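What follows is a single structure, written as structure tokens, with notes after it.
Missing here is one protein chain; the remaining ones are kept as they sit in the complex.
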Amino acid sequence: MKFTAADLKQFLKNVVNVMEDNSEYLSELDRKLGDGDHGVTMSIGWQAINEKLNDDLTSEEDCGKICITTGRTFLSAVGSSVGPLYATGFLRGAKVFQNKSELTGEELRDFWVAFIEGIKERGGAEVGDKTMVDTLHPAMETLKTSYNETNDFVTAFTAAVASANKGMESTKDLLSKRGRSSRLGERSLGNQDPGATSAFLILDTFLTTVNSVQAV
Amino acid sequence: MKFTAADLKQFLKNVVNVMEDNSEYLSELDRKLGDGDHGVTMSIGWQAINEKLNDDLTSEEDCGKICITTGRTFLSAVGSSVGPLYATGFLRGAKVFQNKSELTGEELRDFWVAFIEGIKERGGAEVGDKTMVDTLHPAMETLKTSYNETNDFVTAFTAAVASANKGMESTKDLLSKRGRSSRLGERSLGNQDPGATSAFLILDTFLTTVNSVQAV
Amino acid sequence: MKKLINNPTHVVDEMIEGYIKAFPKHVKLLPENKRSIVTAKETLSGKVGVLIGGGSGHEPAFMGYVGDGMADGVAIGNIFASPPPDPILEVTREIDKGAGVVYIYGNYAGDVMNFGMAAELADLEYGINVGAVLVTDDVASAPKEEKEKRRGIAGEFFVTKAAGAAADKGYGLEDVVRVAKKTNDNTRTMGVGLTPCSLPQTGKPSFELEDNEMEIGLGHHGEPGIEKGELQPADQVADRLVEDILADMPIDKGEKVAVLVNGLGSTTQMELYIMFRRVEQILSEKGIEIHRSYVGSYSTSLEMGGCSVTITKLDDELSEFVDHPADCPMYAQR
Partner (left out) sequence: MKKLINNPTHVVDEMIEGYIKAFPKHVKLLPENKRSIVTAKETLSGKVGVLIGGGSGHEPAFMGYVGDGMADGVAIGNIFASPPPDPILEVTREIDKGAGVVYIYGNYAGDVMNFGMAAELADLEYGINVGAVLVTDDVASAPKEEKEKRRGIAGEFFVTKAAGAAADKGYGLEDVVRVAKKTNDNTRTMGVGLTPCSLPQTGKPSFELEDNEMEIGLGHHGEPGIEKGELQPADQVADRLVEDILADMPIDKGEKVAVLVNGLGSTTQMELYIMFRRVEQILSEKGIEIHRSYVGSYSTSLEMGGCSVTITKLDDELSEFVDHPADCPMYAQR
């Protein structure tokens, strides 16, 4: 499997579109649990990344630099809770990609592990707290195990996204403990966490991108 | 014809009820042309008078004093545009009734002439300005002429109320020139003036009261 | 419409009670009427008294503007209704320190009659000299040829500020009246309404506008304006309001002004600043200097949505008064 800087940028482009399409939905989820801005925040952040993709990054071949720009741009554009979280994800992942213009399956795995570990560290949330970590942590676990077993990134990441999906869905049945919705108590039951959802969308979009690269 | 202090107080009581019943309607008219409070103002003012009727005025036999209390009470309770207007009406009328506990038809006529002249003087409005004067002035003219001709107050006042009604209705077709609605221009057309309406209600209630006194 | 109130008929009295309890060092209630408030500090002997007032529902106007550098007392009416002569007279007697009292109020039939009666009584019964200044800043409320018919709206803030400062500086009655009238003559306001308010007693919206509509020139009590139309972007709304003001009162390049972008009640400060941004752009393009700006809810119409723009032309005398410090419960300036 070969994943180039162009593919990485394509992935980012795809996320831009996915967030635009899901902006209303993410805000709707956040209105139930929080302050209703998650879709707006994701849209602002990814639109800023889009500008970089169309500008500074057009001829960038270093996957590490692409991720650094992505993380920094996102953070500068949005702040918020997810700013530091996703930014940390990309910045930690960037270390794996440093000086590389083409990525192996192993590197991709390491990237996502670093990405997710970074977010967990930054936010300090545990599985069960009803946050994006409920999506990300099981995805990471599956990715590691399955990659160990199969040595195939696509297989492993496909499984990881399935776990992410389950994790996301699990937030419906959780009482929230982190972030703005932690005081909601019972009333947070039944509502899916917006960050868990946007995290799933990112992972899922990566899978789609990888698959379309494979297909070529 | 005999009209006693008790009858005068009954008239005032009747107005209290009429204003309560029409409060919503008067406010509705005022929302179209002004600030929507005419019904509220009339209700507050007449409720204050009602308290006096049930209290200080219960054993008052001097019709002049009854009217002074009515005017002052109304003014203290509401201010507004109609406060000084109706208060002036009652205070001017009070002079006619001074030291009297029973009133002749001529005195009743003089009362209403003084009442209306006082309002005209206080507000400075002319017929055609789309105010209560459009109701009151024609009523006064008819009252004077008809009383001259018939020497019968009830006949004359019946005619006066008919003129008042016409005057009130005429405000629908007038551009407003006075008070809050004067800048409305064309848009004031079609809407009946609230003050013209409350003035009609007062006159009409007096007629009803006089008739019921007659009937006894 | 939902309101945090107890009994609709007691809202004004309960509001006043709360206000007096909140700022006992600033204001006090007079004993006779429950609608007469004066500054808690004794007005200086020989100082001209400044009296403001009008209907309730415009808070912080008018009661919030009693204090150092502003008014000495206020007479408070029912919602959207002029106070009767009694409380006006009570305030007049309290704040007259031998130099007379200036009445500042909006040009509404009710206020004209009630303040007029109070002024007469003050003179007749107590020999107090009263000067009256009617505020007529609302451009939309009458054409230029009938300027004297115009209503008073947010511009009353500047008139009160100037009169308060002049009185504070020891000006005599005639001079305070002159300053207040000059301020009024140099002040114009244009407003836009977006959403209605409702009186606590009726609960009915004061006017109706579609979801995408605005109304230019809407009155301070929901009186119909001069033009209904589709809601425009803030910049275009600001353009329109300022245009109407400048057409009515031309201002030359190099002249100085004070600007007030006033929220009518439920319009956010965010929106007011977006409006101010454009007002400033227009004025600065024309070379007009903004000497001082005010942005916020200075004169409201209960919870009405929308805003107004007020511009006051300043000469050196008025600039000084605008800069004069003030210390009122609901407005302070250092």
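Note that the chains take the letters A, B and C in the order they are written out, and that residue 1 is the start of every chain.
Keep in mind that, in the parts below, a residue touches a chain if its C-beta (ideal position, glycine included) is under 8 Å from a C-beta of that chain, and two chains touch if they have at least 3 such contacts.
All values derive from a computational prediction rather than experimental measurement.
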{"item": "Touched by the hidden chain, restricted to displayed chains", "value": "A, C"}
{"item": "Residue of C:Asp185, C:Glu280 or C:Glu320 touching the missing chain in the full complex", "value": "C:Glu280"}
{"item": "Touching residues (missing chain, whole complex) on chain A", "value": "24, 27-28, 31-37, 39-41, 43-44, 75-85, 122-123, 178-185, 187-188"}
{"item": "Chain not shown, touching residues in chain C", "value": "2-7, 11-12, 14-19, 21-23, 56-57, 59-60, 64, 68, 192, 194-195, 211-212, 214, 231, 233-235, 237, 265-278, 280, 290, 293, 295-297, 300, 302-303, 305-307, 325, 327, 330, 332-334"}
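By definition in this document, only the chains that are shown with their structure count from here on.
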{"item": "CA centroid of chain A to CA centroid of chain B, Å", "value": "75"}
{"item": "Approximate Å spacing (C-alpha centroids) for the pair chain A, chain C", "value": "54"}
{"item": "Rounded Å distance between chain B and chain C, as computed from the means of their C-alpha atoms", "value": "32"}
